[in-house]
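Before I ask anything, let me first share the structure, which is written out below as structure tokens.
Only one protein chain is missing; all other protein chains are in place.
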Amino acid sequence: MQKLKACILGTGNIGTDLLIKIMRSPYIECSMFVGRNLKSKGMSKALSLGITLSDKGIDAIIENPNCCDLVFDATSAASHFEHAPILEKLNKITIDMTPAKIGILTIPAVNLEEAINGNNVNMITCGGQASIPIAYAISQVTQNIQYIEVVSTIASKSAGHGTRINIDEYIETTEKAISKFTKCDNVKSIINLNPAIPSIDMNTTIFVKVDNPNLDSIKKSIDAMYTKIKRYVSGYEIILGPVYDNGVIIVTVRVQGNGDYLPKYAGNLDIINCAAIAVAEEFAKNKIKD
Amino acid sequence: MYFLNIDLDEIKKIEKLKNSRILITGGTGFFAKWLLNAVILLNDKYKFHIKLYLLARKNNDYIEKTISLRSDIEFIKNDIRNVDELPSDIEYIIHAAATPDNREHMSNPIDTMDIISHGTKQILDASLRLNNIKKILLLSSGQVYGTIDGNHIKEKSVGLLDTNSIKSIYPEAKRYSETLALAYKSLYKLPIIQVRPFAFIGPLMEMNKPWAINNFIASAIKFKKIKILGNGEPIRSYMYPSDMVWWLLNMLLHSKDGAIYNLGSDNGISLKDLAEKIKIKLGDDIKIEIQNMNNDKSIFLPDISFVKDELDLDIKVDIDRALDYTIKWAKDNI
Partner (left out) sequence: MNNKNVIIYDVSLRDGSHAISHQLSKEQISTYAIAAEKAKLYAIEVGHGNGIGASSILVGQSKLTDETMLRTAKENLENTKLGIHIIPGFATINKDLKMAIDVGVDIFRVASHCTEADTTERHIGFARENGKDVYGLLMSSSMASPEVLLEEAIKMQTYGAEAIVILDSAGSFLPDDVEKRITLLSQNLNVPVGFHGHNNLSLSVYNSIVALQSGAKIIDASIKGFGAGAGNTQLEVLVGLLQKYGYESGIDLYKILDLADIADKLLITEPITISPLSVIGGLANVFSAFSKHIKRISEKYNVDPRDVFFELGKEKVIGGQEDKIIDIAIKLSKRKGN
């Protein structure tokens, strides 16, 4: 079966982790690993895996437009603002791994169809990926949700400079996405960094304030959602709930990373990458159908 | 622009820069902006025909606007750490790629050290293949002097950096780069000079940077108050960027290889007096609050007798005029 050709722009930890995941995919192959420095660690890894490299940045794709159909942009928000219009003109499907988020907010377990009808999608935030499927599952079988709150705790070691300086953006993006998917406007997102060693896995709790919920149908809805998520995030577990405490439905999930290139405790980064791969594979499956 | 004291003698001293090719790394920073404006002046008014390259990770609006449609200035987009090959016609390099913003040093310490140390190595490596290279000017930092009597520090002075403190992240990386440069000079005889900048004030400087003088000006304009955390007695000096630019261009031409020069003003002023001057210049009812939260009475001034003697340079713009021009610009840009 012909695999969809994907190019990875950005050879840091995220890009390299994506590469390793792609190599396991039956639907996509990495046709080029593109960065700015052939000597970077990611480049060395890709070289050892026999992948075609380029240090020309976006020019590598401009100069060779047939190299790929889909591009993972794992560079930076500033760079993505430059890349997006170029990739659009070249008719590429773009999966935005940066904080730029100009395209469709995507949760594979929820709006895959909407995503593949667009040409620029992003994975929201780690807290969003972990919580929104659950919040959505609850919202599907529950009326009159008054308020949704999502709390994520991640290991300090998994939060680099980029995360720390953009905490406000993280909160705002997560809240916006929760509202989009659950249609509830009264939403709050909280994030904590925990410095404990050994590093903790990503922990996310979803609180949904509602009167008279039907816990049975909620549980069924969440179980069905869990099955969907497990298909693309193997380290995702529901460790608490759903329980109904003091007028609030509570569910806690834990995400442990797969440890492909990122460390295992970086479940927060892994879930984003897993989601990105899931979307890319859906694009691939769709193209094959055509 | 805000250039002061351009007399024909000054222009004559740097005549040899006519038709030269100059590269500035850190091409979007404060130093680069002023050097860029100097080159434009020299080219437009005095027909110097300098070809200028600016290298930086990404462009900014000011640079883009200033160099658009100019064929004598080219922007090279690259991370200094990835620099491999440079345009082969380059004769002079001013290596200013690094950030002096100490908030960045605290939040991004590894990148800070990497950009400085690795970036310097890349530039020196690349210059080995430049056949026409005449001078490489590396911008270090006055902070490399470490703990030392700060009253007019001579270039020969050696101080200590506290290896137990994160405050050493920036100066240590700069110190390492200085020694790395010596290694290149020793092995390959590259024409390197090192310049240690102190403090500056002038238009085009971002007023929200965390330095006392910037804070004073911004706060006085925005809130009609100046807060001095300590006792106001620390003594500092501030060089106006036009002096800085003329010094750097002279250094490119007239320095001896291997020389080290301080870059700054030796005219000290206490923080208290500085605040008073700003208050008077703004002519408003500005409240100065001396909080006495610490007992810092430190002095940090360069000795510039070496620069004066060797290069026949001096401070032409005093602190009053420097403040006048900066405040005028800040009022329009805050």
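Note that the chains are named A and B in the order they appear, and that numbering of residues resets to 1 at the start of each chain.
The rule is simple: a contact is a pair of C-beta atoms (placed from the backbone, for glycine too) under 8 Å apart; a residue touches a chain by one contact, two chains touch by 3 or more.
Source: prediction; values computed, not measured.
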Practice item. Would you mind spotting which of B:I6, B:L229 or B:I299 touches the chain that isn't drawn? Key: B:L229
Revision key, fill the gap. Answer key for A:K5, A:K56 or A:K188 versus the chain not shown reads A:K188
Exercise for review: From the listed residues B:S107, B:N267 or B:N333, report the one that touches the chain absent from this view.
Suggested key: B:S107
Practice item. Against the chain that's been left off, what residues of chain A make contact? List them. Key: 147, 149, 151, 153, 156, 161, 164-165, 167-168, 171-172, 188, 190-196, 203, 205, 207, 209, 239-240, 243, 245, 248, 250, 252
**Study point:** Residue numbers in chain B that touch the chain omitted from display
**Key:** 102-103, 105-107, 165-167, 208, 210, 215, 218-219, 222-223, 225, 227, 229-230, 291-294, 296
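Simple rule for what comes next: only the chains that are shown with their structure count from here on.
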Point to revise | Centre-of-Cα separation between chain B and chain A, whole angstrom | key: 42
Practice item. Using the touch rule from the top, collect the residues of chain A that touch chain B in their complex. Key: 36-37, 55, 78-79, 161, 164-165
Point to revise | For the chain B and chain A complex, residues of the former touching the latter | key: 58, 78-79, 81-82, 107-108, 111
